[in-house]
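One chain of protein is taken out of this complex; the other chains stay put.
Up next, chain A:
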Amino acid sequence: MLKTFSIGGIHPEENKLSAQSAIQELPIPKIATIPIAQHIGAPAKAIVKKGDEVKVGQVIAQSSGFVSANIHSSVSGTVFKVDDVMDATGFRRTSIIIKVDGDEWLEHIDRSEDLVTEITQTKEEIIKRVGDAGIVGLGGATFPAHVKLSVPPGKTAEVLVINAVECEPYLTSDHRVMLEKADEIMVGIEILMKALEVKKAIIGIENNKPDAIAHMTQVATKYSGIEVCPLKTQYPQGGEKQLISATMKREVPSGALPIEVGAVVQNVGTAFAVYEAIQKNKPLFERVATITGKSLKNPSNWKFRVGTPVSDIIEAAGGLPEDTAKIVGGGPMMGKALVSVDVPLTKGSSGLLLLAEEETARKATKACIRCGKCVSVCPMGLEPYLLMVLADKKEYERLENDAVMDCIECGSCSFTCPATRPLLDYIRLGKGKVGQIMRARK
């Protein structure tokens, strides 16, 4: 029996249309729009102004706190303006807009393909460099990576868990990076292990990627302490707590962080970015994303520069299909619908999914038939039907008691509901309000 997490879960159609498409390089955009907030936490502070010349890899916005991350220029050229423009969420946020002129990189960045395996930096140097390089979790949550590496006093990390499950349907960027950059990933993992002072790393990969499991297992034999753990394909296994449950059989307590059970989780793409930052002096300004959809001509995987407009990657994959009704940044389960194709791709862009109306249309809400399916699929052991009713009735105290804050917003409940009730929509509203109440109490 393959391992998986302890409760709930669903298995949507996988639709990994782009799994066989090797990573290609997307052309550099003419104008790059680089938001100063591409991570969870405080937005960075812009340190360039109109007219400044910038090079690839140069810091253009400085981290403004512990949970924050530097932003680097992904292109070379002239700062055209620093202004509020619409980002992927539909809100106007400060971005640095650069007119591109050639492709001039900072000199200390090593652009060769040579594999550097020797790790010369100390633990402290690694953590600092990861922070300086603006690395965030590349799974989609964009939590600054150096924060997770800074183990709080009194706690010890035992195992580094590498999140390579890619449980969202359609997405294949992690899959391709594993097939094409396995050695670099392994060195990245060794670097992370050194920073955390752990002897063991487990790479969790779902068994719908047998080629990646085989390749990574074989490459891992060259490195000590790194093992590949094949997992049963089950959404939302990429959830931090679910992945720890699947690979380590430990449950992170409600409201606690993974370090509570001795685990630190990093995305496989993050491990690759860490390799580049430490061994190649290359900050995070480009990454791989999947562009996919059933009607799209060429579902494929692309390495892009941060700030490239969404429309460019769509063009590269054969243009926007006629029947596109929704453009999702990320996967179909947790991704966010974009308001326009003119917004830029960012560090958190793991994929772009074009859905036709019949795939994504919401059906009319019917009465709850109390089938309990939402309860049995909830990976956190919650009762979504009840949380929806309580949120609707504004019973915030009961919502809190029924652990609404444990919800990881995976959407399994809404996905499953035969009465097509928008369970997660209501739960989010309830969570927002309960969160406010809890903060006010402190």
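The rule we apply is simple: contacts are C-beta pairs under 8 Å (C-beta built on N, C-alpha and C of every residue); 3 or more make two chains touch, one makes a residue touch a chain; residues count from 1.
FYI, contacts and distances are computed from a predicted model.
Q: Quick one: find the hidden chain's UniProt protein name among "Iron ABC transporter substrate-binding protein", "Gluconate 2-dehydrogenase subunit 3 family protein", "Ion-translocating oxidoreductase complex subunit D" or "Ribose transport system permease protein".
A: Looking only at the record, the undisplayed chain corresponds to "Ion-translocating oxidoreductase complex subunit D".
Q: Touching the hidden chain in the complete assembly: which of A:G77, A:G335 or A:G430 does that?
A: Residue touching the absent chain, from the options given: A:G335.
Q: If the hidden chain were put back, which of A:K155, A:K366 or A:K394 would touch it?
A: A:K366
Q: Going by the contact rule already stated, which one of A:D52, A:D110, A:E227 or A:D425 would touch the omitted chain in the full complex?
A: Hidden-chain contact among the options goes to A:D425.
Q: In the complete complex, which positions of chain A touch the hidden chain?
A: Per the touch rule, chain A residues meeting the hidden chain are 6-8, 10, 12, 90, 169, 241, 245, 251-254, 256, 311, 314, 320, 322, 324-328, 332-341, 353, 355, 357, 359-360, 362-363, 366-373, 375-376, 378-383, 385-386, 402-403, 406, 409, 411, 414-420, 424-425, 428.
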